[in-house]
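Left out: one protein chain. Kept in place: all the others.
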Amino acid sequence: MENNQELTALLILPLLGSLLSWFIPKASQRLYALLVSFLQLATGIYIASHANFTKGGGLEQTLPWLSDLGIQLQLRLDSTSVWFVLLSGFVSFVVLGLKGSWYRKQARLFTSLSFFLIFAMNTAFLSTNLIVFYLAYEAVFIPMILMVGIWGTNAKATSVFRFFLMSFFGSILMLVSIFYLSYLSFLKTGNLSTNLDDLMKLSADSNISLSLCFVGFLLAFAIKVPLFPFHGWLKEVYVNAPTPATIWMSSLLSKLGVFGFIRFIGPLFMPTFVEYQGVLLALAAFSVIYAAFLAIQEKNPKSLLAYSSISHLGFVMLGVFSLSDAGRTSAIVLSVSHGLTSAVLFYLYDLIEVRKEGISMDRYSGMARQYPILFVCLFIGVLASLSLPGTFNFVGEFLVMLHAYPVSALCTILSGIGVILGSVYMLKFYQRIGFGKSEEMTSTADIHGFDLIVVMVILAIIIYFGFQPSIFLGGVDNV
Amino acid sequence: MDWIFVAFIVFSTIAILGSLMVVLQKTPVSSAFSLVLVFFSFSGLYALLGAHFIAALQILVYTGAIMVLFVFVIMLLGQDQPTSDLKDSSLLFKGITLLGAIGLLNVLLQAALSSKDIVGKGVYTEEKINEMGGNLKSISEVLFKDYVFHFELVSFLILGAIVATVALAKRKNSLSGGVS
Amino acid sequence: MSILLIVLFPLIGFLINGIRYIISTKKGTKISSQQSGMIATFAMVLSFLVSVYYYFQFNGQSNEVKLIDQNLFSWIKIGAFHLDFALRLDPLSLLFSLIITGVGSLIHLYSIGYMKEDASPAKYFSYLNLFCFMMLNLVLGSSMPHVFLGWEGVGLASYLLIGYWNLDVEKVMAGQKAFVMNRIGDLGFLIAMFVAYKYVGSLDLIEIQKSTMSPFVVTVFTGLVFFACTGKSAQIPLFTWLPDAMAGPTPVSALIHAATMVTSGVYLLNRISPLLIQAPQVLSVIAIVGVTTAFIAAIIACAQKDIKKILAYSTISQLGFMFLACGVGAFDAGVFHVMTHAFFKALMFLGAGSVIHALHEEQNIFKMGGLSKKLPITTITFVVGWAAILGIPPFSGFFSKDEIIIESLNSPYGNQVLFAMALLTALLTAFYMTRLLVLVFFSPSRMDKDVEEHVHESPLVMTFPLIVLAVLSLIGGFWHHSEGAHENSQMIMITSVAVAILSAGFSFYRYRKFDSEEQTNNFIENGLGINNFYNNFFGKGVTIVSKGLFRWIEAGIIQNGLKFCTWAVEFSGNVLKSFQVGSVQVYLMMMVLLGLSLMIWVLQGVMHGVLIYGK
Partner (left out) sequence: MNDPWLMLIVSCTVFVIGLIGVIFRKNLLVVLMSIELMLNAVNLSFVAFSKIHHVLDGQINALFVMTVAAAESAVGLGLVIAMFRTLKTADSDQIQMLRD
């Protein structure tokens, strides 16, 4: 683990972007946002490319903060966090290019909130100090809720309230657990610390039962992911949020939960984790099927995508809960691929919605004939979502199931049924929008310009990594 | 029974009765005058304690400045009518409050009683103060050495109060049309 | 020369046509069918030539040499799991490549004529090339995930081509049905991979073949693979998608749903044949499923009116034969039948396409008749196909089919029941194929007048593939030499041919003068109700389950629970709000009371402290 001063750049850049956006004229906000997020992505890639992640290596940076309370700004870029950080950079670049009401109404606020969100997200992904992680984890809410509140539609207030309530419930329990853990560590070592490395030593001590703390963390992250009984908030928020917020939620926010499982729950509570593995695997598998079933009967395309998101995240969790290094890496692969896929699907759906209002799964809209390129892109996105071999998602889902199978054959087979159901609802989604006879013709042009380039790039990445995923799999070479 | 104790009894009786009158009088003007009575008796109590400087200030600041302000405001607002606000509140409310107040008094008095046996450990005994040249000199010694920074800060506080008062008084035109 | 070229040419064709399609939609220009078709066909022909090159390479070599591995790149490498993206050519995959590229080229060629009027031929041909690319990946893949790539890829191409005319919702739904039912089978494939990885530690097909697993694991593994095959090869229980898949353009039906994709199940069973031998239970299940499928599909075919549906059920039936062959351990016979079937069934589908084309999309055989005079080439070639499927010597079908029938009795896994069923199926096959032939080509015309006037023979670009396939159907049988004839094989051969001819004769007699619509049994025509059963049981079942889950669990428990939580928060807020009466005095009172209680609580301790301090 080498010490590196560059990591703060990943935090400072978005923060600066957030502040400076207030001084940029409204008309050039989109350009500015793209520029800053591109810079951010480039910085991320630059830093990541200079690090050596094999054998648990990475970059680390410690800045003193409230050292008396055992709180430090400890950042770590390792083979787990690097993909999430890069994903956040990439997705934000994609999302900020999307035109919409958010660039017409209070554009400065939107850009500012966006970069603040990225800042908080990156802090959460990088920090190994639990308190700092918690702060960032909560800070993510602020821009998220404001975005839904300001640019959202219909029942935004209730949905946001539920979202906040559930997430806050979980994270408060996590905070209490963090305090308790640091208290325990204080009792044991005499030093007050909330650093992951110090707290990790607790789980080795078999005398200390950490089940309650485990539950606290579990709830916080399971709500965020979300896992089956905790997914109630998701649909309404996804539907009512403006598209950038939806993409952020499905691509990044849910990954924050996954990341929490991998980064914190795994090292902190391994013995307890193993104890509850069976239940959790069952929950993950059930999530997959349950959400798939719900997606089938869904009439609103955006809700359908929301449920499909839950279903796919069930797979991710299956990988995490297999509790092996390979399973974890597979889960990361699937997380990244799902992040890209859902980003592109929501992105394209936004483009479709702009072209035609009132799309429902009840009838055929017949848009494919009119916008052939848009629908070619959408189809590839749908295929990726079906995890057809040759796409990045297949690699992830295949590896996840491959590594979950030895742990629990039943759960793997059950979640496999989700694959079948996935083809039912995703094809339905595509067919109902694209096929059939279209009633009226509008004059809006087919996908073009920036949108086309962005979508093509993501799709190219999805296909490229479908065949060359090795860059993601390096982390477990030493197994 | 030395004269100091007698003076103490007199002053404290006036103070307590006066403060009761402040609370119970119906017209604000009477309350204000009762308050003047209280201030005077407090000044006497300070003098009994040997805090002559504070005693003088008490007269100057409270009776001279604050009370004038009060009386001036009462006149300005025309609050010379007796009010019945004491009777307005419900009996339950009064009961609970009185009970609480008596409880508080009980606690405070216990605390006061417990300080009976305290033996002072500071350096400023009566002899020392006399040696230094009296109360005023010893206070200024402490005030301008140890507390000079705080003293300066207080001037800012007063400045702020002046500005605030002026601001409040000047808002006549802007406020009259807005709220009501 | 490298085997990569075999798969590369279709890919290039796919990309060229795909990009041309996108550019044309962008610019709004129209692409001619000839151009796109020639590109696609050329790609396939090149691929075919490479395959032929390897055929001559392999010819005369010993069996050990007949294996070429080509490692393209490292695909997935994680921990102990290492997977290469590698192609492998051996006699089995070479045979399949030859069929795919050879028959594929012909069908591409045929499509140029067939899709002449189509709006977006570039799209169509890019899909066809995509299909061939995926199919070649399927047969040339060296590891199970690679095969799976092709396996899912052909399903995708099949979906796209079935629903090619996507303005028609019915066709789209047929495509979806095919895709989803295939996916059900694919789940078996996936799990088979997991089982293999768990017990073998590798997914390379040769390693799996050579591995020694416990009998139970072998049974599970082969059973799962077989389940996957039933999906792709339209066997019981997953066969109902194939008749619906006829919604696609006819060349597609010929290529995908007759010659190549549906036979991939047979390919896969052959691939794992060393393991199948170790699992006799699975073998017998395969045989039973195969022969039952063959029989049931034949019965259903007898009552069909749609020319393509008859051919579709006939395909299912013939696939059943192939599975029967695999099930009785006669894997070679199965593969042989795949080849001959590819020839004659593609021929018949293309012939049917020619008829449909001539009659302007008319598919009901009772609205045809007497076409032999107007479509001479089509008729002659179709007759060849008919003779082949009936198993009349020396047509190709005779050799392969009779070998299967013989093996079903003689092989160590065969028995009389299988044999009897197979024979019965042959009888039915002869009946319904003759019915089709007679009603379409020889009986009195039942066509509408205006349709009849426009009937014309297809152009050369369509008849040429017919002729080639007819020749292949005629001579294809001689490529395979069956060894070790039993003493009763002569007898069986004669019996089966006799049965076929008798049945055909009866059918000919019955339908030769037919001039009205036949009253067929509705139950049989609708596929013995199996399709309806699936629709009602699984189709509606899924809907009911999903609606039920939504209604009872999602809306009932989860959403209401959430509502309750929000309500509880609001309620407690309201309760606390009632303390906010808006009177400063009350607030003060509360403050005093609270302060007092805090004071008492704190002072308890402080007073002790003071006392101690005092002392």
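Here the chain labels run A, B and C in written order, and each chain numbers its own residues starting at 1.
Simple rule for what comes next: contacts are C-beta pairs under 8 Å (C-beta built on N, C-alpha and C of every residue); 3 or more make two chains touch, one makes a residue touch a chain.
Everything numeric in this text was worked out from a predicted model, so none of it was measured.
Considering the complete complex, the chain that is not shown touches B, C. Touching the omitted chain from chain C are residues 580-585, 588-589, 592. Counting the whole complex, the residues of chain B in touch with the unshown chain are 4, 8, 12, 15-16, 19-20, 22-23, 25, 28, 31-32, 35, 38-39, 42, 45-46, 48-51, 53-54, 57-58, 61-62, 65-66, 69-70, 73-74, 76-77, 79, 83, 85-86, 88-89, 94, 97-98, 101-102, 104-105, 108-109, 111-113, 115-116, 118, 120-125, 128, 138-139, 142-143, 147, 150, 154, 157-158, 160-162, 164-165, 168-169, 171-172, 175-176, 179-180.
Assume only the chains that are shown with their structure count from here on.
If you average the CA atoms of chain A and of chain B, the two centres end up 63 Å from each other.
The distance from the centre of chain A to the centre of chain C, with each centre set as the mean of the Cα atoms, comes to 35 Å. The centroid of the Cα atoms in chain B and the matching centroid in chain C are 96 Å apart. Within chain B, contacts with two or more other chains are made by no residue at all.
Not a single residue in chain A touches at least two other chains. Chain C makes touch with chain B in their complex at residues 585-586, 589, 592-593, 595-596, 599-600, 603, 607, 610-611, 614.
Contacts from chain B toward chain C in the complex involve residues 89, 93, 96-97, 100-101, 103-104, 107, 110-111, 114-115, 117-119. Of all residues in chain A, those touching chain C in their complex are 158, 161-162, 165-166, 169, 229, 231-233, 290, 293-297, 325-326, 329-330, 364, 366, 368-369, 372-373, 376, 383, 388-390, 395, 398-399, 401-402, 405-406, 409, 412-413, 416-417, 419-421, 423-424, 427-428, 431, 434-437, 446, 467-470, 473, 476-477, 479.
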